[in-house]
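The block that comes next holds subunit A.
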Amino acid sequence: MPGTMPLLEIKDLRRAFYGLDVLRGVDLSVAPGGITGLIGPNGAGKTTLFNVVSGLVPPDAGSIRFDGEEMAGWAPDRISRRGLVRTFQVARGFPKLSVFQHLMLYGRDQPGESLWQAIVGTRAAREREAALAERAWETARFLKLDRLIDNPATALSGGQKKLLEIGRALMAEPRLVLLDEPTAGVNPTLQNEIGERLLELPRRGITVLLIEHDMGFIARLCNPVIVMAEGQVLTQGTFDEVRTDHRVREAYLGRRAA
Partner candidate 1 sequence: MLSYILFIATIGGIYGLLALSLNLIWGGVGMVNLGLAGFFAVGAYASALLTTVGHGPIAAGWLIALVAGGVAGLVVTLSTTRLREDYLAIVTLGFAETVRLVASNEIWLTRGTDGISGIPGPWKRALGPDFNAVYFLIVVLALLVVFFVMRRIDRSPYGRALRAIREDAQVAQVAGKPVLRFKTEAFVLSAAIAGLAGALYGHFTSYIAPDMFLPLITVYIFLAVASGGTGRPAGALVGAYLVMTLLESSRFFVEWIPGVTAVQRAALKELLIAVALIVVLRLKPSGVLPERVPPAPRPS
Partner candidate 2 sequence: DPIKLATLTPLTGAGGPYGPVMAKAAASVVEEVNKAGGVLGRRIVLVSEDDQTNPEAAVRAARKLIDVDKVAAIMGTWASSVTTAVAPLCWESKTFLCTVSGADSITLLPHQGFLIRTQPNSKLQVTRVGEFILSLGAKKAFTMIPQTPFTQSTFDILNQVLPKGGCAHQSLIYDDKKTTYRTEVDQALRTSPDVILANGYTPDTVVLLKDLYRAGFKGKILGFAYSINQKLVDQVGQPEVVEGVYNFAPASAEGSSAFEKAKAASGSANPDPYTCQVYDHINLVLMAIASAKAATGEAIKENIRKATMSGGKVVDNAVDGLKEIAAGGKVDYAGASGPCDFDEKGDILDCKFRYEQIKAGKFTLVKIA
């Protein structure tokens, strides 16, 4: 997509933990309006990259520009409010809050989150709440969580927790969503449906960067595909291009793919 400015542009991003270089100068960019795949062997640093970009882990060096704004070192909530939301590979959430509350929480621009409006209960707050509730129901239905909508998050199965991760991200209507293995542990049939739904996102103005190990899923959804290995970007291209790269086969895909 020549001519368009990248939505997310990462330059020479570095991060080490106790002397172990996990990100060793990552350069990548994500163009607006597409689904970009991020693959790479276990331990390549993909999740760490998401952690750094979403502000949970400060980078040691390097630049992260989102929509033209440098945001390395920002607090996670500020990044999130700018429209960059991420999900977690190992599902995380609020154990005692219900599925519904999880979904509602991620709704943006909630007037009811100001102390004053919460106490007096303004109309704006009520209306926004009602609108979000409708979306929450819709999201829950799609993810087959509607039956469980009042369940606390602890009482969900492993796969359901992952589905809730996706649901929350969708509720946030971000400009860029980072999905960390969104469908690992999700039943294949539902996984296909989720894939369909993700394909609609760019049309709604949501750009996607997703990590997956399911090659069928990557193949159907993602273009381009970025391959990371050992803390750096190894290569990038269409799925077919990267699939045939021998380094990718060697490090990542394994014997049968070859």
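Picked so that all candidates are chains of the complex that A comes from, given by their letters.
General remarks:
Criterion: contacts are C-beta pairs under 8 Å (C-beta built on N, C-alpha and C of every residue); 3 or more make two chains touch, one makes a residue touch a chain; residues count from 1.
What you are looking at is a predicted structure, and each value in this text was computed from that prediction instead of being measured.
Applying the touch definition to subunit A and the options 1 or 2 in this complex singles out candidate 1. Listed in rising order, the residues of subunit A touching candidate 1 in the complex are 54-56, 75-78, 80-81, 85-86, 88, 92-98, 100-101, 104-106, 108, 110, 112-115, 117-121, 125, 129-130, 133-134, 136-137, 149-150, 152, 168, 172.
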